[in-house]
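Supplied in structure tokens, the structure appears directly below.
Just one protein chain is left out here, and the rest sit where they should.
Naming follows writing order (A, B and C), and every chain is counted from residue 1.
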Amino acid sequence: MAFVFRQKILFKHCDPAGIVFYPRYFEMLNDCVEAFFADILHHPFEGLHGAGGVPTAQISAQFTAPSRHGDMVDFTLRTAAPGRSSLALDFRAACDGETRLKANSTLVFVDGNGRPQSWPESLKAALNAQAER
Amino acid sequence: MAFVFRQKILFKHCDPAGIVFYPRYFEMLNDCVEAFFADILHHPFEGLHGAGGVPTAQISAQFTAPSRHGDMVDFTLRTAAPGRSSLALDFRAACDGETRLKANSTLVFVDGNGRPQSWPESLKAALNAQAER
Amino acid sequence: MAFVFRQKILFKHCDPAGIVFYPRYFEMLNDCVEAFFADILHHPFEGLHGAGGVPTAQISAQFTAPSRHGDMVDFTLRTAAPGRSSLALDFRAACDGETRLKANSTLVFVDGNGRPQSWPESLKAALNAQAER
Partner (left out) sequence: MAFVFRQKILFKHCDPAGIVFYPRYFEMLNDCVEAFFADILHHPFEGLHGAGGVPTAQISAQFTAPSRHGDMVDFTLRTAAPGRSSLALDFRAACDGETRLKANSTLVFVDGNGRPQSWPESLKAALNAQAER
């Protein structure tokens, strides 16, 4: 199922041209993923004990229209079935029906030394329950 | 010709796992491009009068190894011949011979209303003089 | 009346020691003020037409205890009666009854050239209605 994360475009996100500075979009995408793990999967990032976290291995984004201060942007996240230690993500952000960005990325679940490790069983089950493809 | 931008990994770039939080890499890539326009092309971003700037239309990055606090990372930028209003960029970041990220992106030169506009002739000539392909 | 702005401490806010990197607190304080103007005063920052915004003229903060990833922190904002073009703010952030920071700041309402200008009447009335002292 798709997860929708709403983010108002704030002053801090915008550049001198009055539009979102693109590195701020990646912070928003990270916040979206963090909310998905906490609110939908019930495995918040801060509770992944012994883990080095879920760093992003690759990300690709197209910025199809600018977002401005005050816009309410909905980030829609879809996830694939998890790999052994990876997860493929697909994002679309839109405001009032206009697509602002499309992105896809791959996360990897790593241990404290940064080595890929298997998803915990309960988290894997939660990921499978949400997988779209 | 390749432009090399050296950035020490600072405290502010790093996450609780002690490695660069990936949105910070995109700030570094932006800083690298800004330095290239100022120092090599001699057309600093702040001097592009009447312009809405050079927003990024798409970017794709692979993070092949983590960077840690204190690492000296060299970002190598190569540029293609400019389009009418666009520019294709290719990045590689490395520390001690180890590749940390590879990325490519496309910039667009826009006017104050965000519409693509032709590169100024002097800037276009400077871009062509640096183009690798 | 006090305005309470709840912010979960996210991965992006934290440093290699696992606590909030203090410049991120100032982003949170700014978000708190932005939410106060939008949600309570009904004069969102993005609607202050012809304005150069409400830059911060001074700010002072004490960080009395660290905040960690996952903490739910309540930022309590109290405002004084507005000056001609200024506003004094008082902040306290706490989690589970423990104070994390205390801060005070002064905003100035400026025109597009950065010169202080009088608050619009409707905004001044809204500020007076919220003033605590």
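The working rule: a contact is a pair of C-beta atoms (placed from the backbone, for glycine too) under 8 Å apart; a residue touches a chain by one contact, two chains touch by 3 or more.
Note that the structure is predicted; figures quoted are calculated from it, not measured.
*Asks:* What are the shown chains that the omitted chain is in contact with?
*Replies:* A, B, C
*Asks:* Just to verify: which one of A:43, A:69, A:92 or A:124 makes contact with the chain not shown?
*Replies:* Here the residue in touch with the unshown chain is A:69.
*Asks:* Of the residues C:38, C:59, C:80 or C:131, I need the one that contacts the missing chain.
*Replies:* In the complete complex, the chain left out is touched by residue C:59.
*Asks:* By the contact definition given up top, give the residues of chain B that touch the hidden chain.
*Replies:* So the residues of chain B touching the missing chain come out as 10-12, 27, 30-31, 34, 44-47, 53, 68-70.
*Asks:* Kindly note down the residues of chain C that lie in touch with the hidden chain.
*Replies:* Where chain C meets the chain not shown: residues 15-17, 19, 21-24, 26-27, 30, 52-53, 55-63, 66, 112, 114.
*Asks:* Which chain A residues touch the hidden chain?
*Replies:* 11-12, 14-18, 21, 23, 69
Rule of thumb we're sticking to: only the chains that are shown with their structure count from here on.
*Asks:* Looking at chain B with chain C, do both copies bring the same residues to the contact (over half shared) or different ones?
*Replies:* On the two sides of the chain C and chain B interface, the residue numbers are mostly the same, over half being shared.
*Asks:* Taking all protein C-alpha atoms shown, work out their mean, then name the chain whose own C-alpha mean is nearest to it.
*Replies:* Of the chains present, the most centrally placed is A.
*Asks:* To test your reading of the model: what rotation angle superimposes chain A on chain C by C-alpha positions, in degrees to the nearest 5?
*Replies:* 180
*Asks:* Between chain A and chain B, what's the gap in Å when you average each chain's C-alpha atoms?
*Replies:* Spacing between the chain centres: roughly 23 Å.
*Asks:* Need the CA-centroid distance for the pair chain A / chain C, whole Å please.
*Replies:* Comparing mean C-alpha positions, chain C is 27 Å from chain A.
*Asks:* For chain B and chain C, let me know how many angstrom lie between their CA-based centres, rounded off.
*Replies:* Distance between chain centres: 33 Å.
*Asks:* Going by the contact rule already set, what residues in chain B reach two or more other chains?
*Replies:* Touching at least two other chains: 15-17, 21, 23.
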